[in-house]
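Heads up, one of the protein chains got dropped from this complex, but the rest are sitting where they should.
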């Protein structure tokens, strides 16, 4: 499954990049499984598992866990601090 | 006791004048006694006794009954409708 | 103590200019809340006329703003109120509060507008096609003011 992940704001700093195109192995069905996969590859991804992290899937803010499909773009976002 | 009374807004219309200088007999110690005195002279003054009527004594909004002194100016006001 | 500005205006009130004068003015204030009360359409409306009590009305507004500044953490409070004749859509009153925190600014403005409706000597008269009438006091306004007076009395106690 192909997936684009985005790291936003403080998570972009933490991960050292804004975006990555991933080619995922079978069996990664949702955001939480993806986080587990990313953590295995790099310890910094532990930050993604914090319950305060919000998800934007394609063009919508979605709750966790978010089911993933081929071609999705998933953004990991720190808590919003607008206004 | 000399007293100036003012009738404000709708009460001015009701009383047919804005102001009157009064020379009151003995024994009219407060606003409520004054209202009784005015009602005896003209029925329209009944409107002054309505509990919604507010008083301005000289330069202050005061609760009823308001004690009166020689030389005071007492304004009878309909409920305030600002803003 | 908060900076307080009170004005009774005979000519015109410009909410845009008032807002412009306040925006960004207080370095410690992250929030500026404002409220503009304006002449609302009603059948046959030609003009609204506002009467006040010189020497007393401004003092009453001052007291309302001071109470707001004691009750909420605000850096600035403004009340500017028109008197005289106004037409449809024209501003009647501008109320503002600047504060470090938004809730303080919003609540202070809510308090000030609630209180000035019934606790400052103003009287509204509506001129229509068919004549003029004094605006009646609204029970809900009375209730709003009573709510605050009880609330503040219980805090002071």
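Letters A, B and C mark the chains as written, and numbering starts fresh at 1 in each.
Please note the rule applied: contacts are C-beta pairs under 8 Å (C-beta built on N, C-alpha and C of every residue); 3 or more make two chains touch, one makes a residue touch a chain.
Owing to the predicted nature of the structure, the values given are computational and were not obtained by experimental measurement.
Shown chains touched by the hidden one, complex as a whole: A, C. In the full complex, subunit C touches the hidden chain at residues 14-17, 19-20, 23-25, 27-41, 88-91, 100, 102-103, 105-106, 109-110, 113-114, 144.
Across the interface with the omitted chain, subunit A contributes residues 8-10, 13, 52, 54, 56, 59-61, 75, 77-83.
Operating definition for what follows: only the chains that are shown with their structure count from here on.
One inter-chain figure worth recording: subunit A and subunit B are separated by 74 Å, centre to centre, where each centre is the mean of the chain's CA atoms.
Centre-to-centre, using mean CA coordinates, subunit A is 49 Å away from subunit C. Residue positions of subunit B in touch with at least two other chains are not found.
Contacts with at least two other chains are made by no residue of subunit C.
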